[in-house]
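What follows is part of the complex, with its chains left where they were.
Labels for the chains are A and B, by order of writing; each one numbers its residues from 1.
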Amino acid sequence: MAHTIKEKSKLLARVRRLKGQAEAVERALEAELGCSDVLMLVASMRGAINGLTAELMEDHIRHHVVNPDNDPDSDRARGAAELIEVVRTYMK
Amino acid sequence: MAHTIKEKSKLLARVRRLKGQAEAVERALEAELGCSDVLMLVASMRGAINGLTAELMEDHIRHHVVNPDNDPDSDRARGAAELIEVVRTYMK
């Protein structure tokens, strides 16, 4: 992984939030909260995982395949920019 | 939530495993493991969340809507059993 320091701290913030969400689900189960409340918490974890996945894929494309910001008029930079766009759409 | 004790401990085991997976992703990011390794860890979290969701929905159907094991020859028991089957298929 060759994340920049800024990307790394964003990713760490995301994954710590995910851990916090797992703990909230754990507490909700222990407190015997309603099923549908627990399910809504779990649905928000799923959204957070999709967001984390999209960000990891984007960083991977930028640092290990082609960074669309370098030589932005080349075909491959355009291809990488489109790919990042597609990944974001799919992971929403 | 009106889970049986057995269901509750299964759900808690699932959510603690999820928390452990989030911690593994956190350590992988801190150790600057390869992107694709981190992405595979995150993919397994997504699978775990789908499994937890399916189990919560199934428990909700059994305890708050219709338990297909009670009066199993009734139309509504058959409908609930089919619904549980569909939920399992979709969350796989």
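To be clear about the criterion, contacts are C-beta pairs under 8 Å (C-beta built on N, C-alpha and C of every residue); 3 or more make two chains touch, one makes a residue touch a chain.
Every value quoted in this text rests on a predicted model; they were computed, and no experiment measured them.
Novice: Once every copy is counted, not just the 2 shown, what does the total come to?
Specialist: 4
Definition applied: only the chains that are shown with their structure count from here on.
Novice: Given that chain A is a copy of chain B, what angle of rotation, in degrees and a multiple of 5, matches their CA positions?
Specialist: 180
Novice: Quick one: which bits of chain A touch chain B in the complex? Just the residue numbers, please.
Specialist: 1-3, 8, 11-12, 15-16, 18-19, 22-23, 25-26, 29-30, 32-36, 38-39, 42-43, 45-46, 49-50, 52-53, 56-57, 59-60, 63-64
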